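The excerpt is restricted to a subset of chains, each kept in its original location.
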Amino acid sequence: MRFSARNKLPGVVQSIDSDGLMAKVSLRVGDNHVVALVTAEAVSELDLKIGDEVTALIKSTSVMLAKP
Amino acid sequence: MRFSARNKLPGVVQSIDSDGLMAKVSLRVGDNHVVALVTAEAVSELDLKIGDEVTALIKSTSVMLAKP
Amino acid sequence: MRFSARNKLPGVVQSIDSDGLMAKVSLRVGDNHVVALVTAEAVSELDLKIGDEVTALIKSTSVMLAKP
Amino acid sequence: MRFSARNKLPGVVQSIDSDGLMAKVSLRVGDNHVVALVTAEAVSELDLKIGDEVTALIKSTSVMLAKP
């Protein structure tokens, strides 16, 4: 399957914090951390667990740049 | 300066492709590439050049997860 | 492959309008039209053509509701 | 009233799940389901109820495409 999103970052789930409708999923992506805020329903549906290999998909229109 | 965004990825500008109102900026972030679609005006205003050190700011609500 | 996105709308590409960095892709999704604004690069990479069956992925955080 | 958003999907509210600050609203849109994550405050303010006819507004920049 191919995606229009320009950002497809391979990561490993490091923590999952569910509360009510929402869940915060932290990934290790190379030397960085990437955090996704998804529905708790999505965590169940994907059967997400610590150690899972997942891809973070991010549209390039959602990326802001900051320069010192 | 501190940001509410959970994703603050340090990168180096590798290419800038401007066309009309828009510009596509590619960063090297560790072993990954991150692409930001911004306005051409922003590229001018930040005086973005290849080799610049920038930070990609991404809200965690904009991150989608895919699992094989 | 499974996605955290709550909205996974199956559609058929009806038109592709590329200009510079950007492309507007219109899908038929049931009786509705769905429009995606993606990079022209994504259209090439996915080899998108009229008649292709694709899925529109939309995070639920990106959906706004209006009530008369 | 007219909207810049390219996606204006007419739907009927099928379920509302509120928890704390957030609410997940599911719509029937033709043969598909569309889910919106909004604030619980918005659900009150719009007096959203099951069976309500609403419009899901989605900017085309928020739509990602996936092709098998």
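As written, the chain order gives the labels A, B, C and D, with residue 1 at the start of each chain.
One rule holds for everything that comes next: a contact is a pair of C-beta atoms (placed from the backbone, for glycine too) under 8 Å apart; a residue touches a chain by one contact, two chains touch by 3 or more.
Just so we're clear, the structure is a prediction, and the values are computed from it rather than from any experiment.
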Copy count of the single sequence across the entire complex, 4 present: 6
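Rule of thumb we're sticking to: only the chains that are shown with their structure count from here on.
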Distance between the centres, which are taken as Cα means, of chain C and chain B, whole angstrom: 22
Whole-Å gap separating chain B and chain D, where each centre is the average of the chain's CA atoms: 29
Set of chain A residues in contact with two or more other chains: 1-6, 36-39, 41-42, 46, 57, 59-61
Contact footprint of chain B on chain A as seen in their complex: 3, 5-7, 9-10, 24-25, 29-38, 42, 46-48, 52-68
Complex interface listing, chain C residues touching chain B: 1-5, 19-22, 39, 41, 57, 59, 61
Residue ranges of chain D in contact with chain A within the complex: 17, 19-20, 22-24, 37, 61-62, 64-68
